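Note that one protein chain of the assembly has been removed; the remaining protein chains are unaltered in position.
In order of appearance the chains are A, B and C, and numbering begins at 1 in each one.
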Amino acid sequence: MIDAAVIGAGRIGKIHAANVAGEDGIRLKYVADVHEPGARALAEAHGAQVADVEGILGDPAIQAIVIASSTDTHAPLIEQAARAGKHIFCEKPVDLDLVRARACADTVTSAGVTCMIGFQRRFDPTFAGLQARLAAGEIGTPEMLVVTSRDPGAPPLDYLRRSGGIFRDMLIHDFDICRWILGDEAHSVYATGSCLSDPSIADAGDIDSTAVTIRTREGRLCVINTARRAAYGYDQRFEVLGSRGMLQAGNVRPTEVTAFSAHTVSTDLPEAFFLERYRDAYAAEIAHFVAALVNGTPVRTTIDDGLKALELADAASRSFVSGAPVTLE
Amino acid sequence: MIDAAVIGAGRIGKIHAANVAGEDGIRLKYVADVHEPGARALAEAHGAQVADVEGILGDPAIQAIVIASSTDTHAPLIEQAARAGKHIFCEKPVDLDLVRARACADTVTSAGVTCMIGFQRRFDPTFAGLQARLAAGEIGTPEMLVVTSRDPGAPPLDYLRRSGGIFRDMLIHDFDICRWILGDEAHSVYATGSCLSDPSIADAGDIDSTAVTIRTREGRLCVINTARRAAYGYDQRFEVLGSRGMLQAGNVRPTEVTAFSAHTVSTDLPEAFFLERYRDAYAAEIAHFVAALVNGTPVRTTIDDGLKALELADAASRSFVSGAPVTLE
Amino acid sequence: MIDAAVIGAGRIGKIHAANVAGEDGIRLKYVADVHEPGARALAEAHGAQVADVEGILGDPAIQAIVIASSTDTHAPLIEQAARAGKHIFCEKPVDLDLVRARACADTVTSAGVTCMIGFQRRFDPTFAGLQARLAAGEIGTPEMLVVTSRDPGAPPLDYLRRSGGIFRDMLIHDFDICRWILGDEAHSVYATGSCLSDPSIADAGDIDSTAVTIRTREGRLCVINTARRAAYGYDQRFEVLGSRGMLQAGNVRPTEVTAFSAHTVSTDLPEAFFLERYRDAYAAEIAHFVAALVNGTPVRTTIDDGLKALELADAASRSFVSGAPVTLE
Partner (left out) sequence: MIDAAVIGAGRIGKIHAANVAGEDGIRLKYVADVHEPGARALAEAHGAQVADVEGILGDPAIQAIVIASSTDTHAPLIEQAARAGKHIFCEKPVDLDLVRARACADTVTSAGVTCMIGFQRRFDPTFAGLQARLAAGEIGTPEMLVVTSRDPGAPPLDYLRRSGGIFRDMLIHDFDICRWILGDEAHSVYATGSCLSDPSIADAGDIDSTAVTIRTREGRLCVINTARRAAYGYDQRFEVLGSRGMLQAGNVRPTEVTAFSAHTVSTDLPEAFFLERYRDAYAAEIAHFVAALVNGTPVRTTIDDGLKALELADAASRSFVSGAPVTLE
């Protein structure tokens, strides 16, 4: 039985805590949060204790840390945990600064601990199912990937200002999808975008709509379109054209009810947002993390995957500013 | 906190035990099974104890019993539990014999306990979502219901011989759907059928394919078609025509992957069988049962619903044998 | 080049005239209608002449007659045309009276002419595509057929009163589908129904909603549900369960636009009514008729098919009145 702690008792911390508590082979011992009542409530819900980071890292029984606190704490916590010899599950991103993130990865490597980054989309049943079929050769060699990734609405401006920009905050997941599905690294990135939904986003120095083109070393193409505001909800799809066919990953709906009125035939909107859409994926990634620790097998989304996605986000940001494609090394 | 026991540690008992264990407000204290090692394994998985029925009913802390043992034990266990003042959740059917089932219901009524029958389909997100929209008047008054209910394959002959026949064993769920969706009681039932997939089913005195027509007191029509063997899997759909439109409840798929090959465009088969298809429904019905006990509110699927569905199964069986429609009282 | 005449310049006569005019190998020479201006307008639109029935049948150049006049004229016109040695395409039904229809068929047989009945649904690309795949063995042996057949609204009462009742007027197409798809003749028919949409239909002696169950000689099952009024339009679907799978024939939509709003995801309603839904089928049946005449090959929907469908309609009508299933000889 692995004793674990969750750091961060916010929206995503709650998800992880529940999944840790519900998973065989792992036990939730501690919850930490800078907001103590939040930590307390979450700990009580799962029969765990409240502790601070030092207490957690100082407990030799603790083998695994789940980091779900704010982005700026990720790198320091990863390093502290690694030095304390704890295995780490950390929400994306490692850090908004690539140099800092690389230093962090070096620390993890030196410490020899497992560090998994929470690219939960790879564990979504639909996305994972598609990837498995692609990997099995069902449509031959992948040639082109089209990713549609839209949120139901923009986050608060305060969040946006500290987010690192849309490419680092929102597209980092899509960059990971690109690498994972095309099985090839980016050669060049071109990014453009606009602020179309709300001028205050532009005032905050960001955009809300992007179009990104990635060309891989093998010449495969990936086009990503994103928007902060899709009036119909959370839109998470991709499709990959291969030499022998195509695989599409569609949205998931709450129910399979179809309604026929005098005017139209209609179905449900997609699942409302990431907590609903990726409910199963969040559980599956924790299960995968635990299985990796128990079996000593590698994790599927490493800190290196976190760095690679961040490199793409950086390149896209530079491309957007310069107006020209950026070639990666 | 409600202390509960699960009786029966088979396939469906395991589902209910896990849902009881995972639900707030209720605690799994005991598991019982005639096969002691099965009870033990299930109890241990959820930190519960093994007990026999007498021990469970004799423990004054126990407020609720979940009956998931074989069909022939349902009626005696319901009666024992009722007399012991325990609230009851029981898998369908109450009994294969209507007279016996009625006696059972009388005992429950005298005891004044809650008795919920596990018509889990009413708790399926798609079916429940449809019913809520129908009840809200979205398509006006219901006029016609078409139910398609097909299993991926027939159960073992040994099971079939003791099942009470296809109308009592398989269509009892569909009869409940009919009453629930049309909101009206049957006036007449006509049932016909055939044995088409496997002659040994006929040898066992049963059929594998049925077509049932129910006409309600208000003249609404329900047609149910069932098959023991659908080569493509578990098919659970219905559609209701109303005066202002139609609502369809479709199958649920494991993933939303669509594959385009040189020959076809394809999607997943429906969820494999009832354990997968109704996974959320099983959890929701236990949550509903607990909420009813906690809040003192009525349950949605009562022992009377169990009787009414059984009356329809009886009528359908008689219609099939006689070749003529049967009028209900 | 086959010279042909169309008798009847109403809605369906116009369709047939245009298809005859547009088909290679056949030429529209005459149009006849009891309403002379209607005949004139239609004739002029296609460069044809107006004639009366006697004139048409007396012209030795005429080889083929398309009968699209009112139902009560079908039998006499078929007989006159047959005796004149003309090949015949006649809209369904042959006659509302089975004895009269049989006499008519005898006359056709004696005359040795081709007589095709306009069961256009067999020529619909979707329905015909399904049947071809079924016949090729794609899903093994057919076991169960579920037919949904609903109109957008009831015809005028005046029409209803002379229609022969819903089983002869509306379900005759569905009875033909049953025979065609199951490839087996009916052993018994049970029909029930109600008047739910408009009491004046009941006053006119008819019903608007039916549920019909047919059991074939091989024990295959067919359930047909029909309604005169589906608020969402014209609903024409069927699905056949076979020993190795299922084939569904869905509705056809005017466009493939999908709209995502803040409330729903929606697509087009089905094609509005039979003229739109079966536009291609009407053209294909005329092409088939012409090809049969040119090549001396048999037609796919014979006058015998017309009789058989009428026998089923008669049996269903009797079953509805008696409340008991009717066994066919």
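By our rule, a residue touches a chain if its C-beta (ideal position, glycine included) is under 8 Å from a C-beta of that chain, and two chains touch if they have at least 3 such contacts.
Keep in mind that this is a model prediction, so the values were computed, not measured.
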- prompt: Of the listed residues C:90, C:104, C:139 or C:286, which contacts the missing chain in the full complex?
  reply: C:139
Option from C:1, C:259 or C:294 whose C-beta touches the chain left out: C:259
- prompt: Looking at A:156, A:219 or A:296, which residue reaches the missing chain?
  reply: A:219
On chain B, residues whose C-beta touches the chain left out of the figure: 230-232, 259-269
Statement: Across the whole complex, the chain not displayed is touched by chain C residues 22, 125-126, 129-130, 133, 138-139, 244-252, 254-262
Query: For chain A, which residues touch the unseen chain?
result: 139-141, 143-144, 146, 148, 150, 188, 190, 192-197, 209-211, 213, 215, 219-223, 225, 227, 230-232, 235, 241-246, 323-325
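The rule is short, and it goes like this: only the chains that are shown with their structure count from here on.
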Message: Shared numbers divided by all numbers used: is that above or below half for chain B and chain C, i.e. same or different?
response: same
Task: Taking the mean of all protein CA atoms as the centre, name the chain whose own CA mean is closest to it.
output: B
Statement: Distance in whole angstrom between the CA centres of chain A and chain C is 57
- prompt: Which chain A residues reach two or more other chains?
  reply: 259-262
